[in-house]
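A single protein chain has been omitted; all remaining protein chains appear in their positions.
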Amino acid sequence: MIDTYVPNGSSFAGDIDHVILVITAITGFWFFLAEAVLFYLIIKYGEQEGVRAKYVAGEDPKEKRWVAWPHYITLLFDIYIIFAAISVWQDVKQTMPQADETVRVIAQQWAWTFVHPGADGKLDTPDDIRVVDELHVVKGKTYHFELQSRDVLHSFSIPIFRLKQDIIPGRTVRGWFKPTLTGGYDIQCTEICGIGHGIMPARIIVETPEDHAAWVLALTPTQAAITPSEQPTQLGGMP
Amino acid sequence: MSSSAFPRPIATTRSATGISTGKLAVWWLIASEIVIFGGVLGSYIMHRIGHPEWASQAEHTNTWLGAFNTIVLLSSSLSAVLAHNAAEMKDGKKAAKFLWFTILGAATFLVVKSFEWTHEINAGLTITSHTFWSFYYTAAGIHGLHVLVGGIIMAVIAVDAAKGKDLQRVEAVGLYWHFVDIVWIFLFPLLYISK
Partner (left out) sequence: MSSTATDTAHGDGHGHDAHAPSGWDDPHGHGGHGAHDAHGHAEPHWLIKYFWSTDHKIIGMQYLFTGMFMALIGGFAVYVFRMQLAFPGMSVPFYGRVTATDYNALVTTHGSVMIFWVAMPVLIAALGNYLIPLMIGCDDMVFPRLNRLSYQLFLISAIVLIYSFFVDGGAFGGAWTAYPPLSAKAEYNLTPTGAPLWLFAVALEFAAFLLGGINFVTTVMNSRAKGMKMFDVPIVVWMIIIASILFMASVGPLIAGAVMLMFDQTIGTGFFDPNKGGDPVLWQHLFWFFGHPEVYVVLLPAMGIVAEVITTFSRKKLFAYKSVLYTAVGTGGLSFFVWAHHQFIAGIDPRMANIFSVTTLLISIPVAEMVFVYIATLFGGSIRLTTPMLWALAFIAEFLLGGVTGIFLGASGADIYFHDTYFVIAHFHYTFFPIAFIASFAALTYWFPKMFGRYMNDTWGKVHFWISIISFNCIFIPLFLLGARGDHRRIYDYTHFPDLMKSGMQDLRILATLSLVVLLVTQVIFLVNFFYSMVKGKKAEQNPWKANTLEWQCPSPPPHGNFPDGLPTVHRGPYEFSHPDRQEDYWPQNAS
C-alpha cells in the first residue's frame, strides 16, 4: 500500500507496511460499517407524521448487547493489532542485529554530518569520511547508526527505510538498518529544530559494493589526515 | 466588596453535598496543587536517581535550619487546628488569636528561609550554579510563595474572624495550611536529608 508511492527500501520496511495494511483493513471495515449503520438509521428513522419515537432506556442487557458485542469484537481486533505492531517494533527498535559497519550521524542547526568509517570499516580512525548532507551506504549490508546532536532535538528519518529516530543532544542514540534498494533518496529531519528546519534535507545514496568501494577510494586521503571526531558525553540511549 | 448591583446569588448558599462550598473548593485546589508539586518533585527525584553525584551539592544545605523550619511549620499547623476548634465553638476572638500564631509561624519560616538563602547565595550556590540548586531554589521557592500567600490570606481571615465574621473560612484556610505543611514534609528530606 505505502510502497505504491514510497519504495520499500530496507529489510524491515515490508514488515511495517504489512502492519499498516492490517490496520487499514481492520479499521477500514469498522469505519465503513459504523458509517453505514449511522446513515441507515438517519434515513430509516427520519421524522414521519404520526410516528412516535420508541422509548428505549438502553439499560436492559438485552438492549445493551447491541453496543456490547461490537465492543468485544473491537477488543479482539485491538489485541490482534497490538501483537502485530509490537512484534515489528521489537524487530526494528529493540533488537540490534550484528552490524557490518557503523555510521555516525551528527545533526546540528541546520545540517547533517555523516561520518563514514572509510576503508578500514572502523569509526574514529584517520580514514573516516565526513560528508555533509549525504550518506553513502551499501545495499545488503547491515548498518548500525549512532545519532548525535550538537544543539537541539532533531530526528533522523529515511522514509524509504520506514525509519525514524529522534536525536537528543547529550546522548548517543543507536539503531540499525539494512538497505535493500539502490539509488538516491531523501533523508528528513522530522523534529522541529528552529527556523531552518524546512531546509535541512539530506540524501542517502545506496550503492552496490563496487560503486561504494570506488567512492570510498576517491575520498580516502593519500596521507591519512587527522580527523578529530567529537565525542559528546554519553548519558544513555538505546540498549 | 461586590460591584454587582444584585444580591448574592442563591447558588452561593446551597450545599447539596452537605460540605461547605468554600471547603470543597479548597479540597479541589489542594488536588490541583498536589499535581503541581508532584511535577516538580517527580522531576527532581528522577534526576537525583540518575545523578548520584548531586549528593556532593546537597551537602551544602543546612539540615539544622531545615529541621527547625519543619518544627515551626508543624507547630503552626497545630495552632491552625486550634483556631478551627475555636471557630467551631463560635469563638471568633480565640480563632483569630490562634490564626495569628500560625501567621507568626509562617513569618518565622520565611525569615529563617531568607537567612539560609542569603548565606547560600553569598557562598556562590545560586540557582544557576548547578541543576541541584536550580531544583532547590525552584521547589523551595514555589513552596515559600505558598507560605507567603497562605500567611496573607490567614491575616485577612483573622481580622474578619475577630469580628465574628465568616468563621467557616477558618477551617478552609486551615486545610490549605496543612497542605503547605505536608509539602514541606516532602521537601525537607528530599532537599536537606538525602546527601
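Going by the order they are written in, the chains are A and B; count residues from 1 in each one.
To be clear about the criterion, a residue touches a chain if its C-beta (ideal position, glycine included) is under 8 Å from a C-beta of that chain, and two chains touch if they have at least 3 such contacts.
All figures in this text were calculated on a predicted structure; none of them were measured in a lab.
Of A:Asp100, A:Asp120 or A:Asp186, it is A:Asp186 that touches the chain left out of the display. For the chain missing from the display, the contacting residue among B:His119, B:Lys165 or B:Lys195 is B:Lys165, taking the whole complex into account.
Think of the hidden chain as still there; on chain A it touches residues 1-2, 5-6, 15-16, 19-20, 23-24, 26-28, 30-31, 34-35, 37-38, 41-42, 45-48, 51-59, 63-64, 66-67, 70-71, 74-75, 78, 81-82, 84-90, 92-94, 109, 151-153, 155, 157, 159-160, 162-171, 173, 185-186, 188-199, 201, 235, 237-239.
In the full complex, chain B makes contact with the omitted chain through residues 1-22, 24-25, 28-29, 31-40, 42-43, 46-47, 50-51, 54, 87-88, 90, 127-128, 130-131, 134-135, 138, 142, 165-168, 171.
The rule is short, and it goes like this: only the chains that are shown with their structure count from here on.
Centroids of chain A and chain B (each the mean of its C-alpha atoms) stand 48 Å apart.
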